[in-house]
Structures are given as structure tokens and as C-alpha cells.
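I'd like to ask some things about the structure below.
As you look at this complex, bear in mind that one protein chain is not there, while each of the others sits in place.
Moving on to subunit A:
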Amino acid sequence: MDAVNAGMSMEADFAALLPELFLLAGAVTALLTGSFLPRDRQSPTRLIGIIALLGAVVSTGTGLSAGSRTVFEGSFSLDTPTTIARLIICTATLLVICLGADELRGSPRESETYALMLLSTLGALVMAGTDDLLILAVAYLLASIPLYALIGMGRSPRAAEAALKTYLLGAFLGIALLLGITILYALAGASSYDQLRAGLADAPSGAIAAGLLGVLAGIAFKAGAVPGHFWVPDASQGAGVAVAAFLTTVPKIGALVAAYRLLSTLPDSVDAPLVIAVLAAASMTIGNFAAFSQTNVRRLLGWSTVSQAGYLLVPVAVAGASDLALPSLLFYLGAYALSNIGAFAVVAATGHDEVGQYRGLARRSPWLAGVLVVSLLSLVGTPPTVVFVGKLTTFAAGWDGGLAWLVVVAALNTVASLFYYLRWLAPMFQGAEFQRAATESTEPSTPDQQAGDTVGVRRWPATVAVLSGGLVVAGGVVAGLVWPALEGTLAGL
């Protein structure tokens, strides 16, 4: 910890955490307000959630010029990754709440949903910013526990199963995380990253590797990467659409930034980049191959996010070895969040869960079809969408950092991923005459889907879809303007 921070008062430190405080206050207010409102008229709590998130975004924006530093005795970084992660995470949650507006309106647990989302968002923010293993553990729990409840909120058998699965895996990998932290703490005699860096320098590499694996297992759970990925497709299919969009986007961002910080801390005696590279290769390959046979679009997106986590681990693996690593990670995170939310927004707007139901969508709602084309091609990495720039730069970073083989694996996986995204896209442009046959063959549709069929397109999610679709294209074109803001160093280094 440097001298500048030592003299800083506690008040200033709390001001630095204004975005986090906004979320906490928002969650509590939403919960309290919700308990005074009738069960079927809790929409005002949505406004509270939106205001809290806007407050967090704005306060992050105003704090941009402060420069990079650490607060709370070096346990929390205020630097480029924290700032960008705050912006991406809060914007993503904001979009998710908007896209869920129609789905959640009038539902009996509306206020709880917003409160839990805000708390889980807070957990992801702390994960992204922390420089201390113990706070990482707290953030892990803060991000996870609301998630279990959110997934189970749907109250369907599928939701219950998904919640149980997520809970068991989260609890198990949470213990692995704590175990890993214990080992690293025992080796270094401290839990903060700057002390870890010094303390681990002479520690036996086998022990460091064991500790690292434990911590990475926990982070992989949040990132939805191998080996902590099993819950993602189930939860994505079983939970509500808004919750599915949330859980495939927000926790990932916090976890990957946390992984980047951790990897920058470890000494060279452990080949951590190789471990990450293997996890990355496994994630993208398993995610892609499992997505091949899916006909439920939410399950398909769930598996696709597992593979995306794999691509996102590429810059993490070369943390510190390439100048491009950090900016490309941050850019890809934002790009991924936008594209993924765009795709989920189309699912929410149409209410269709099966690939077959999308037949003829291009004729029924050309705008939504357009957004889906743009979002899915973006997830593939077709220029000029945002993820293309993300993929290009992460590939360059990976090769630059000496992991050329991983880049080749990632490129091959990208080709493979095209296959299942196209399976979803292609029917949209075909005639609607087969639609009846297609829906009959699938499971009986839920009341939700029927509502989607008869009412047509839902307004809120459609707006979010068009907005994110536009940003997905525009983001790729103006990438050069955003890029300088992403370049920076970790405050803890």
C-alpha cells in the first residue's frame, strides 16, 4: 500500500465506493418499498432499481478522472478495470431489468427480483474490484446467494431443479474457493494481493498451484466456465427470461476481471497461464459441442455463454504478457454483454423458447429478426459487430502472449459455433407454413409463450433488443473511440 492512500480518510474511501453504495441502497429500498405495496402492484420498485443503477453508472462516470488508486488499505482497486467493469455490469443489469419489465410486471415477487438482482450485481462489482482474497470470497457469496433465489423464483419444476443444481455446484465450488484461499493465505501469510505477490515468491510451486486451482474453481463457477459450467444451461432454460439474461451476463463480467487481477498477482513459478489456457480451450470446446444439438434457444444460449467464457479466458491467460490483454478483455466483456442481452431481449420480446417457433419471424417482426441476426453474428464474431473487434484483439493478445495454439483452437471453435447459431437464424427467413408442425413436436407451451404468440411482440424487451442491436453494430464501428479508455494498468501493481 502506498503512502498516498495511507493518509486518506475513511469518508473519502466511502465516496470512492459510491456506485456500490447506490446498489446496496437501491436493493434495500426496493425490498422495503415492496413489502408495503400490494403483491400485484409492485412496479414502483422497478423505478427504484433503475434509479439505483443509473446512479451507479453516473457516479462511476464522474469518478473517471480520479486516476488509479487503491482504497481500504489496498483491498479494493479504483482503476481502469474496476471503472469499466462497473459501467458494463450496471448497464447490463439496467438493460436486463428493462427487458424483464413486461415479464415481471404484476408477478408476485417483482420487488424481490429487483432487490436480488441489485445485490447480485453488487457482488459482481466487488468481485471485479477487489484486491483481497477474503473479500473475493465475500463477493462470491454476495453474487451467488441471490442468484440461487432468482433462479428458483420461477417456481416451475425446471426452475426448482436448476436452482438446486446451481446451489449445490455453487456451494461445492465455493468451498473449493475457500480452501484455495486458505492454502494461499497459509503460504503467503496474507490475503491481500500486494502481500501475496511478495509472500508467494519463495513458496513451493505445487502448493501455490493447489491454492490457485481452488480459487479458479470458484471463479469458474461465476464465469460459467469449465469446470463450473454445469449450472448455466439448466438455469438459463429453467429461470425466467430476464433472470436468464442476467445470470449469463453479469456474474461472468465480475468473475473474469477478478481472474485477471489474480493472474497478474501470481509469481512465475506456477504456470498459471497454461492452467487458464486449458480451461479456456475446454470451455469453448465443450460449450460449442453441447450447443450443437439444442433446440431450446435459452439452453442454446446457455451453452453458447460457456463457450464465450472460453474465449474470454484467452486474454486472462496472457495477463501481463501482452499489452493488448487488458483492453481486449474489457472490450470483449462489454461486447459480449451487449450481444448476449440483445439475443435474450429477442427471446423475451417474442416469448418463443424453441428454435422452430422462430420460423418466419423475419416476416412477422423484421426488426426483431434483424436484431437477432446482428446479435448472433456478433456472438460468432462477424465484422463489423462489437464481438468481432473483441475476438480480433483477444486473438492478437493470445498469440502475442505466446499462446498461438490456443488462438488456433479458438478460431476452430468459432467456425464450429457458427453451426448452431445458424440453426437458429436460418428458420427465421423461411416461410411460416411449417410452424404448426414445429410447435406441435415440442413440449406443450407455457402460458407465457401463448401470450407471446397472441399478443405479439412485447414492447419493453423489443425496445431493449433494438437498442442493443444498434449498439452491437455501432460499437464495432466506433471501437477506436472507446479503446483509449480501456487501456490502463491495475492499481494494485
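Definition applied: a residue touches a chain if its C-beta (ideal position, glycine included) is under 8 Å from a C-beta of that chain, and two chains touch if they have at least 3 such contacts; residues count from 1.
The rule is short, and it goes like this: contacts and distances are computed from a predicted model.
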Key: Undepicted complex member, UniProt protein name, chosen from "NADH-quinone oxidoreductase subunit M", "Sugar ABC transporter permease", "Nitrite/sulfite reductase" or "Cytochrome c-type biogenesis protein CcmE"   = "NADH-quinone oxidoreductase subunit M"
Query = Per the definition of touch given earlier, which of A:32, A:175, A:201 or A:422 contacts the omitted chain?
reply = A:422
Full-complex contact with the absent chain, from A:265, A:382 or A:468 = A:382
Request  = Just the residue numbers, please: which parts of subunit A touch the chain that's not shown?
outcome  = 324, 327, 366, 377, 382-384, 388-389, 392-393, 395-396, 399-400, 407-408, 411-412, 414-415, 418-419, 422, 426, 429-430, 479-480, 483-484, 487
